[in-house]
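Complex shown without one protein chain; remaining protein chains in place.
Up next, subunit A:
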Amino acid sequence: MTIQPASPPAASGLAPEMLIPAPAETAAPLAPARSPTALALRRGLHHGGFLIGAGILGLIVLAALAAPLIAPHDPYAQDVSRRLIPPVWHAKGSWEHVLGTDKLGRDYLSRLIYGSQISLLIGLSAALISGIIGTTLGILAGYFGGRVDALVSYVVTTRLAMPVVLVALAMASLVGGSLKVVVLVLGLLLWDRFAVVTRAATRQVRGQDFVAAAQASGFGTARILVQEILPNIMNALIVVATLEMAHAILLEAALSFLGLGVQPPLPSWGLMIAEGKQYMFFQPWVITIPGVALLVLVLAINLLGDGVRDITAPEGRH
């Protein structure tokens, strides 16, 4: 019997099939002249969620890259005489500090802008690490099947049984919370969905003619996996990567909120919420602003991922 990890697809409510666009060959019988890329691009321009997600994410990435240029103040500069100034839309707010200042008098907008660097960095690196682990496991399981498949499924089931937040907290605490540690811990923990989806996608691709042709031409297994299989499961991988990026960003925020993730004085959004918690009854904006920033970033990434799934799906399935 193959051990079926019943949980991973069910857990997210997304069956792996839903994430896997069918191979490009079967797509678009109506427009044979158009390349899949052009077709996907054309669909992307008509997909509202994709456009909104890509637009917002693009802006946040730009802000993160241009942080030294656009941040009005030094995000670390403290000024006790200017603590907890409310944002500009409050009666006591001023244009000097558009989003106000925190308990140490640091400019909130500048910290928010620099904080986007942390979230994006953690999301990207954690998704990259977990992507490499999960994709390797999933491709091997899907391509070879049999015992390899059973073993990988078993490993995934085991990983899912471990409570992520708790294990991540314990590991981060032992090694000592820092940006690098959070990235590593999340990267080492969040590969399960990559493995599940890659496995299912590889099984679909494995039976295709071009794989058989490559096998018949005597190509080595490594070459077939990397050059024939991998490019053809890329769409599914991108969708999972966005999901896991969002997941990692939310988990980092939670770890930092609990004091065991990114450490002060770094402007992690989760940390900003933790630092603002004691003032939230009188100054609710101190937690509202970083919270909304997190919500918007994760929402944009999810919309982008959903969009990619829709526009790379074959004709008639979206």
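Going forward, contacts are C-beta pairs under 8 Å (C-beta built on N, C-alpha and C of every residue); 3 or more make two chains touch, one makes a residue touch a chain; residues count from 1.
As a working rule, contacts and distances are computed from a predicted model.
Chemist: Looking at UniProt, which of "Dihydroorotase", "Sigma-70 family RNA polymerase sigma factor", "Aspartyl/glutamyl-tRNA(Asn/Gln) amidotransferase subunit B" or "Glutathione transport system permease protein GsiC" names the chain we cannot see?
Modeler: Record says "Glutathione transport system permease protein GsiC".
Chemist: Pick from A:Ala246, A:Leu266 or A:Val308: which residue touches the chain that isn't shown?
Modeler: A:Ala246
Chemist: State which residues belonging to subunit A touch the missing partner chain.
Modeler: With respect to the unshown chain, the touching residues of subunit A are 1, 3, 6-7, 10-14, 154, 157-158, 160-167, 169-171, 173-176, 246, 250, 253-254, 257-260, 270, 273, 277, 280-281, 284, 287-288, 290-291, 294-295, 298-299, 302-303, 306.
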